[in-house]
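Mind looking over this structure? Questions follow.
For this depiction, one protein chain was excluded, whereas all remaining protein chains were kept in their positions.
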Amino acid sequence: MTEQVIPTKQMPPGLQVENIDDRIMTLNVGPQHPGSGHMRIIVKIDGDYIVDADPDPGYVHRGEEKMAESRNYITNIPHLERPVIHDSCNILYPYVLGVEDLVGIEVPERAKYVRVITAELNRCIYIQYWLAIYGIFLGHSTMFMWPAGDRELLIDLMEKITGARVTHAYFIPGGVRNDVPANFEDVCLRQVNYFEKRIKEYADIFYDNPILKARTEDTGVLSKEDAIRLGTTGSVLRASGVDYDIRVKEPYDVYDELDVHTNVLKAGDSYARSKIPWLDMLESCNIIRQALEKMPKSGSIRTKLKPNPKGGDDEVYRRVESGRGAAGCHIISKSKPEPYRLKLSVGSFRNLIALPYLLKGEKLGNMPAVYWSLNYWPVEADR
Amino acid sequence: MSKAETTPPPKATPPPKATPPEKTEPPAPAFEKSYVDQITNQFSDDVEVEYIKENRTRVNVKKEKIAEVAKFIKDNTPFDHAESVTGVDFPEDKEIGVVYHLGSYTDDTYSKQVLALATRVPREENPNPGNDSTKLPSLRDMFYSVEFHEREVFEMLGVYFESHPDNRRLLLPEDWADLPPLRKDFRNKGR
Amino acid sequence: MGTATGIIKALNSGIKHLAVKRFTLRYPEQKLKFVGDGYQFDPASGVAIAGLKGRHMLFHDHCTGCQLCSIACEGVAEAIAMVKVPDTWGQNKKAIMPQIDYGKCVFCGLCVDACPFYALYMSNDYELSSFTKEGLIYTPAQLQVKPQVQQDSELIIDKRGARHG
Partner (left out) sequence: MSVIAPKFRLGYFLKAIFDNAFWILTLVTLAGIPAIQIALFFMPLPVIDGELLTAFLAFTWLFNPAMQIPLIKTLLYSDLFRIAAFPGFGFAALIAAGTIFVERKMLAKLQLRVGPFYCGKIEGILQLAGDGLKLISKEIIIPAKADKPLFWAAPVLFVGTAAAFVALIPVAPGGWVVADLDVGLLAVFAVIGFFPIITILSAWSANSKFPFIGGIRALHQMVSFEIPLILSLLGVVILTGTLNLSEIVESQSNFPWIIFMPIGAIVFFTTMLAELERIPFDLPEAESEIVAGWLTEFSGMMYGLVQLGSYLKLYAFAALFVIIFLGGWTGPVFWPPLDTELITEGVPIPNYVGDPILTVATPGLPLFDKDPNEWVLQEQGELVYTSGQLLISGVIWFVLKTVGVIFFILLPRGVFPRIRLDMLLHIGWYKLIGLAFVNIFIALGLVYAGVIGPGGIL
């Protein structure tokens, strides 16, 4: 393997990569492995220590960027949410914002609030799914079932709004596709309140569990400087003590009218990285309540587009805070109905770079804890 | 929706050269202009400001100078990480564009800013990734976070990054033997 | 002693949840109730109404055979094909109507958005499984049928937790 520019972490004594060829064992963890997701990590271990880790994504690469070049701005919508169907509103958000910039239309106020609410609901849905897998990766089967079950509350809510359980295809340039159903505010408030009560119960059994703490604290520590240099984003960055949340720093839609609190932890270990999304969920419940309060009770939810919208000869780069960190969308338009080039710069792909760095020198038993604490979604990274 | 979406992108109409002339735009925002000016003052001939919009700026750099400019940006401005590297194919110009989007975590005043650092490399009709003239110096030493992005651009567009220590395939299968797929002459089936 | 209290707290939390109501929806016996009659447009205002994106419903008296739904689907799933129908409707000069392959459809609803005559709706019916691939292809005549759906179960939240009932 190659040299790292970043000085590698101190290996335990007696571990040098060069001289132990006959002692190291190469493990192909994935792509079909209960602890890898749809990705392969080529791990070299010496005893119980990982001496080298090489992530090999691409198992579920679908060429979404290439596909987007031959579809117009509207028919791209169901495709571009495919990388993260659990977070489909948030992955569509930068694209929709970018197309609105290109085409130059205004979004009605009520649609902006509906977007924020659905995006926050979707963030919770994604994080619950992520948390469920984090639980099962650590061998905590209850933490697999509880989030997967409680997620159903919000999926139910999203189904009432958008008509689909996961692949909503709800955002559209110019607003959202349909209005929320009648007495939506009450139902939403009731379910979100119960959801918040439920996720607070995770603390006793999971986050304050001494075995979990002993297991994940001080493993895979990413310092603040390294987190910045590696360009990580989202929960990984905030767990390392960097106060950076695009919802606060570069508010889009109506986030500047809402009181959004950024959760930051200083430790930078697996435990902090796994706790930040949970705190984010609590914050999301807060945001949803605020947005429900401030949302205009009636009004238009969609500015009609022309049938075949064209962008100018322009480019745009918009970014939002998705469940996994910043999701950026770079659209280059050439006055055609289709984008000339569309690039998704997603949180998973940006956080993946920290994986080989973090795994080096860890124990094999820590691999799932470190890997999944990166808030990584293999399908999104592959696009 | 017309039938146009189903036909391949037409080649007949060549788009204007890489930098369209600036139209009557509102005056550039002052803050964004200040840090772009920092770069243009240093490299007056080699860089070209494409646009300065609110929170977004783009600077086109000659490919020989890209590492130098990146080093200058890294040392003298708060931009500390690359968010995204986009490779764009321009078959009409026989060039491939590479756009680095740089952001800043450390400086709060810069947290909204995204500086796009763009460059172009010559494109070859019959690409032989790694062994032809489509080469760029890697920015990995300046912005470590471009490592995987540059690997992706290498496999998707065939731009070889010199001094990148790990120029391997990332997403594509190991036995991929076709054109780099994000080039415009690689056609999707049925499109 | 923090470890001991933590372990006891975790055990306590686990045992406490033995008494919480189960959340599972027992599907074939219970079926979830949805809002409205499915994703459709209000012809008067032209605004979409929230509802489940299920199997489509085609109104033969509105469809003009303009193919806009098929064109919209081309970029998404290529599930809609236009087929010949008996020439009984005056407004449908070409006598073609959409036929939908649910093996391909992704239920995005863009065809409903595209229909300018409000002829294509989506209904509440989501039980579309079939033993053969051909059984998934719905002809215009099949799409005309209004689905019979019995959906009665709702989410109930009370002190002992959430459940379906």
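Per-chain residue numbering starts at 1, and chain names A, B and C are given in the order in which the chains are listed.
Operating definition for what follows: a contact is a pair of C-beta atoms (placed from the backbone, for glycine too) under 8 Å apart; a residue touches a chain by one contact, two chains touch by 3 or more.
Only a predicted model underlies this, so the values are computations on that prediction, with no experimental measurement involved.
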{"item": "Contacts of the hidden chain among displayed chains", "value": "A, C"}
{"item": "Residue among A:Pro34, A:Gly104 or A:Gly299 that touches the chain left out of view", "value": "A:Pro34"}
{"item": "Among A:Ile42, A:Val60, A:Ile105 or A:Met145, the residue in touch with the chain that has been omitted", "value": "A:Met145"}
{"item": "For chain A, the residues touching the chain missing from this view", "value": "25, 27, 33-35, 48, 135-146, 149, 205-206, 209, 211-212, 214-215, 363-368"}
{"item": "Residues of chain C in contact with the chain not shown", "value": "7, 10-11, 13-15, 17-18, 20-24, 26, 131, 161"}
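One rule holds in what follows: only the chains that are shown with their structure count from here on.
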{"item": "Centre-most chain [mean C-alpha coordinates]", "value": "A"}
{"item": "Chain B and chain C, separation of their C-alpha mean positions in angstrom", "value": "42"}
{"item": "Distance between the centres, which are taken as Cα means, of chain C and chain A, whole angstrom", "value": "27"}
{"item": "Distance from chain B to chain A - Cα centre to Cα centre, in angstrom", "value": "25"}
{"item": "Junction residues of chain C - those touching two or more other chains", "value": "72, 74-75"}
{"item": "Touching two or more other chains - residue numbers and ranges from chain B", "value": "1, 5"}
{"item": "Chain C partner contacts - residues on chain A that touch it in the complex", "value": "71-72, 74-79, 142, 149-150, 152-153, 156, 159-164, 167, 169, 177-181, 190-191, 194, 201, 204-205, 208-211, 213, 301-302"}
{"item": "Chain A residues within the chain B interface of the complex", "value": "2-3, 5-6, 57-58, 61, 63, 65-67, 69-72, 74-75, 228-233, 237, 242, 244, 249-250, 307-308, 313, 315-317, 319, 326, 328, 330, 332, 334, 336-338, 340-341, 343, 345, 349-350, 352-353, 382-383"}
{"item": "Parts of chain C lying in touch with chain A, wherever the complex brings them together", "value": "2-3, 6-7, 9-10, 12-14, 23-25, 32, 34-36, 38-39, 47-53, 72, 74-77, 106-110, 113, 122, 155, 157, 162"}
